[in-house]
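Before anything else, here's the structure in question.
Omission of a single protein chain aside, the complex is shown with its protein chains in their original locations.
Note that the chains take the letters A, B and C in the order they are written out, and that residue 1 is the start of every chain.
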Amino acid sequence: MRLPELRASVCQANLELAASGLVTGTFGNVSGIEREAKMFAIKPSGVPYDRLTPEDMVLVSLESGLPVEGTLRPSSDTPTHLELYRAFACGGIAHTHSECATTLAQARLPLRCMGTTHADYFRGDVPVTREMTAEEVGSAYERNTGLVVVETFSQGGISPEEVPAVLVANHGPFTWGRDAHEAVERSGMLELLARMECTLRTLAPAAPPPARHLIDKHFLRKHGGDAYYGQR
Amino acid sequence: MRLPELRASVCQANLELAASGLVTGTFGNVSGIEREAKMFAIKPSGVPYDRLTPEDMVLVSLESGLPVEGTLRPSSDTPTHLELYRAFACGGIAHTHSECATTLAQARLPLRCMGTTHADYFRGDVPVTREMTAEEVGSAYERNTGLVVVETFSQGGISPEEVPAVLVANHGPFTWGRDAHEAVERSGMLELLARMECTLRTLAPAAPPPARHLIDKHFLRKHGGDAYYGQR
Amino acid sequence: MRLPELRASVCQANLELAASGLVTGTFGNVSGIEREAKMFAIKPSGVPYDRLTPEDMVLVSLESGLPVEGTLRPSSDTPTHLELYRAFACGGIAHTHSECATTLAQARLPLRCMGTTHADYFRGDVPVTREMTAEEVGSAYERNTGLVVVETFSQGGISPEEVPAVLVANHGPFTWGRDAHEAVERSGMLELLARMECTLRTLAPAAPPPARHLIDKHFLRKHGGDAYYGQR
Partner (left out) sequence: MRLPELRASVCQANLELAASGLVTGTFGNVSGIEREAKMFAIKPSGVPYDRLTPEDMVLVSLESGLPVEGTLRPSSDTPTHLELYRAFACGGIAHTHSECATTLAQARLPLRCMGTTHADYFRGDVPVTREMTAEEVGSAYERNTGLVVVETFSQGGISPEEVPAVLVANHGPFTWGRDAHEAVERSGMLELLARMECTLRTLAPAAPPPARHLIDKHFLRKHGGDAYYGQR
């Protein structure tokens, strides 16, 4: 994918996010990366979704973390995306403040894998990060947000390919995927799962999780070499 | 109904399901059967709803369980539908991951009959299946899902005509009816009832169920020989 | 209002009910009365809302309780409406199975007056009826439903003008007003209040009700001789 296509694709994914009802006002942002060019495109900061054009997408260098052209400022969350692209082998990232995923983040509770709907998309619990320290917030806050996400996966022994989502404590969710569109699709699925989790934790807090064999069965019938879901 | 009409009807019912808001992404599927031809038509696997045409519906033999024509693969849940058609005298089946019915399935709680809204459609509690064993999941998983549903009705002494719905533990609901359209309609009603049940269990977990005479009155004024609801 | 206008008005109110999202399928019904003619018009039984025409509305005698013309059967809930028209000085009645009002009815809990939103429409708690006996359900069920509603108001010392709504236990709400349109409007307001009540009872079950002077202030600034809300 060349850079003009990347910008068009990322703009389109941002519009999909706006149309999904997952974001309010100017909250949220989506990016996509062209790894050969070592460049990612991201939504500009604070621009209403209904005015976004491909030209507005800001190109950012994966090496320097700085915008490389254009006059608009990139999303204030750009350094978070940067650290995720550096650590995770993904092609697109979405960030929302979607209602129930954010509520779980505010409760500092993981989104547990309680059924096959979840296991079709995420192979296990979606983790919640630890709180950030005053030092982490005081300086390079957005970059540190990304580093805390990366730490959550490395210290927890969680595969970012198998669980392509995280809840940042007292903040909200990030999701990632092959490209910006898949990242947005997963934000929508995460919110549906979070709605079910909020209801389930209230309704039946002691309900047991499904057996590991059921989770693996559903994840693996859709993902990986032995998948048989969909058309081949 | 001849097979081209069956395909058109099943395609239409799948579109009704998509329009109902009960499914997200490519989740869910609807089938309908032509019992004289010993054939049912079902949604293809993983194809987005907005692209479905009657020709895409896959015809499956009730005897062999195998597709009999067409190039698309049938829904991965086809063996579940097959076992339900073999055991239950129904003409259509719908499967969703609708939010609150799925939440109850994840809580492994039945959808209790708590009022006349429920009794107008289902004569008693909608049961939840037992957990599936590692063996049942490890081999012929989708077929075993159907067998566990059938076991739930036979062992529980529940009539699949009077209670045309089930919650598969940690998975989601299946509903059935005279044809694919009625199955979809009942999926919508099941979700409404499940939303009320989730709220009721949280709000007033000890609320007593209605008397049997009220449940029977409502079910029987709409169903069976003495029904007087609607136009005759 | 002459009878053709009554039919048109009641048909329109039924369509408003359908558009409101308060009813699913063929649930619910609205009627309106012409007291000089001793006749009320009501939705036919089990006819989908999108096919209703003024001619379909069934005229029913206030004296005999029987349809006086037309070929369609009136709503199965007609005898309930009849008893309410006989006992209460209202011009229209609406019945729904709206989600949260029905949930409270299933919990057998009144819809408490917890704030000014409620007091602007209903001067105090909306009561829930007692359970109906096997005898009341076994014979003349729908008429007995109406009688139990009337009993709830007379025995509870509640004014049906000041509290124009009821929750029938394990069934759902009825509302009434000057005409069919006002009855439908109040069904919508009742559902909003019931949503808030379901959340409030879960969130803060011990929250104290507002003082009587606040309830009366809001009810009386909109209703009665000293009202000063709106244009005069």
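Annotations for the structure displayed:
By our rule, contacts are C-beta pairs under 8 Å (C-beta built on N, C-alpha and C of every residue); 3 or more make two chains touch, one makes a residue touch a chain.
Worth saying up front: this structure is predicted, and the values here are computed from it rather than measured.
Contacts of the undrawn chain with the visible chains, over the full complex, involve A, C. Here the missing chain is touched by one residue of C:Arg35, C:Arg86, C:Arg130 or C:Lys217, and it is C:Lys217.
Seen from chain A, the chain kept out of the figure touches residues 24-27, 44-47, 72-73, 76, 97, 99-100, 102-103, 105-109, 131-132, 134, 137-138, 141, 169-172, 198, 201-202. Chain C meets the missing chain through residues 114-117, 120, 185, 188-189, 192, 195-196, 199-200, 202-204, 207-208, 210-211, 213-214, 217, 221, 228-232.
By definition in this document, only the chains that are shown with their structure count from here on.
For the two copies, chain A and chain B, the CA superposition rotation is 90 degrees, given to the nearest 5.
Here the CA centre of chain A is 33 Å from the CA centre of chain B. Averaging Cα coordinates per chain places chain A and chain C 47 Å apart.
Multi-chain contact residues of chain B (touching two or more other chains) are listed as 202.
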